[in-house]
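In this view, the complex is presented without one of its protein chains, the others remaining in place.
Presenting chain A:
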């Protein structure tokens, strides 16, 4: 009886206030879709990091006769210098960061170069002497690049320490900026949603002030009086969350998993199933939203 009564009060409230409820649904829908998109971007960044970081390495290029870097003033690398670098790579300090390394001679470098740029005329004219020898180092934690860089860039015979990750980082920072913008927009929209829900509840409370007045008079409990209004906001916010979940899933499915993945088959993309992890988050935000705005309103306009 009690539950049925609260339910019927809630729905009669929604019916009376339909246009406001629809605007709450839409604003929550849009703002949570922004949140969902930012979530997808972050998931995609993580996915790509996992995918690429296993494949990228730090290259310690060694001096050759044509090097111009200051550390190569002594000309090409000597065997002693090369041994010193290798010893450093094997040392216990480095062991914490270095997972494995490989030596690449000038001949191997030439071979790789010619493979990669087989269609370039220039490839034929390049000789092994023009290319640097290098140590190819894969790191335990790719984020620790700076430590390795410091450890080796000062050493005699090292021309430059280069991190292939840097290329990816610029892509990731671009994606991060995009998700920050999405989150910023989402926050503005979420604030709008909170205020809109608060206004809706207030309007609803005003249009039903006779009923609530009588409820207070006869001693209805706080729950009985306030719950229908709270439920009204919650129902609207959850509807918005449901729509946003569908939109987020659709973006993951049709844009990322289907279209982008077919355009860039080499890259690891998130699947639409992974996007479903965002759904509980969106619903949680919607609930917090409704609760926050109810706190703003019920206390002031529906005191018992």
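The criterion applied here is as follows: contacts are C-beta pairs under 8 Å (C-beta built on N, C-alpha and C of every residue); 3 or more make two chains touch, one makes a residue touch a chain; residues count from 1.
In this section, contacts and distances are computed from a predicted model.
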"ABC transporter permease subunit", "L-cysteine S-thiosulfotransferase subunit SoxA", "Spore germination GerAC" or "Cell division ATP-binding protein FtsE" - which is the UniProt name of the missing chain: "Cell division ATP-binding protein FtsE"
Residue among A:220, A:260, A:281 or A:296 touching the omitted chain: A:220
Residues belonging to chain A that touch the chain removed from view: 1-2, 5, 210-211, 213-222, 224-225, 304
